[in-house]
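In this view, the complex is presented without one of its protein chains, the others remaining in place.
Up next is chain A:
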Amino acid sequence: MSNQEPINTFSSRIAVLPEANIDTDQIIPARFLTTTTKAGLGDVAFNDWRYNADGSKKADFILNTIDASEHRVLVGGDNFGCGSSREHAPWALTDFGFKAVISTNIADIFKSNSLKNGLLPIVVTPEIHEKLLKNPQQRVTIDLEANSLTLEDGTVFTFAIEAFARQCLLEGVDAMGWILNRLPSIESYEQKTGKAA
């Protein structure tokens, strides 16, 4: 059983939100967290940036101007995904259609949550980031097998990704299944440390 489809290589146009410190309250405001499922959260991704108070769409906001099936890579400003631990943030972004998020810094918990939901967090240098921001219409190619991000101008950037998370994404490994397989070690640890029930 797998939590998500394997990721390997894909090309996509980018969607750019250049603001720094895009926090999880922007990605999905807290008042939408009373759901008990993961479904349909793409509709409220960036809700307060995306809709007017009367519910109408803000015509110039990027998520209202793109075709989600064509724009699978979100480029954010520095320190993307800061704030709360809500996994609803990557749920909302993947439900909208994103498969990768790029920034110069991505917050720890958001990064961890993204990796568990088939949303690839890619941290780039300020130079690469600037190239992305300068040409916000561009198409990029992400190759997880090669850890590479290729820009439209041919620049190839090799990104770092935690080895196990990468394997999970490449092979669709089920993280819950993996940790369940550790149960013999867990039981022995509990015995050894006097923590058994």
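Just so it is clear, a contact is a pair of C-beta atoms (placed from the backbone, for glycine too) under 8 Å apart; a residue touches a chain by one contact, two chains touch by 3 or more; residues count from 1.
Note that contacts and distances are computed from a predicted model.
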The complex's invisible chain, by UniProt name, from "Spore germination protein", "3-isopropylmalate dehydratase large subunit", "Amino acid/amide ABC transporter ATP-binding protein 2, HAAT family" or "Energy-coupling factor transport system permease protein": "3-isopropylmalate dehydratase large subunit"
Selected residue (touches chain absent from view) among A:A15, A:A45, A:L63 or A:C82: A:C82
Given A:T36, A:S56 or A:T158, the one touching the chain that is not displayed: A:T36
Given A:S112, A:N135 or A:T150, the one touching the chain that is not displayed: A:S112
Positions on chain A contacted by the hidden chain, ascending: 1, 3, 19-21, 23, 25-26, 29-31, 33-38, 48, 53, 78-79, 82-87, 90, 105, 107-109, 112-113, 116-117, 162-164, 167, 175-176, 178-180, 182-183, 185-186, 189-190, 193, 195, 197
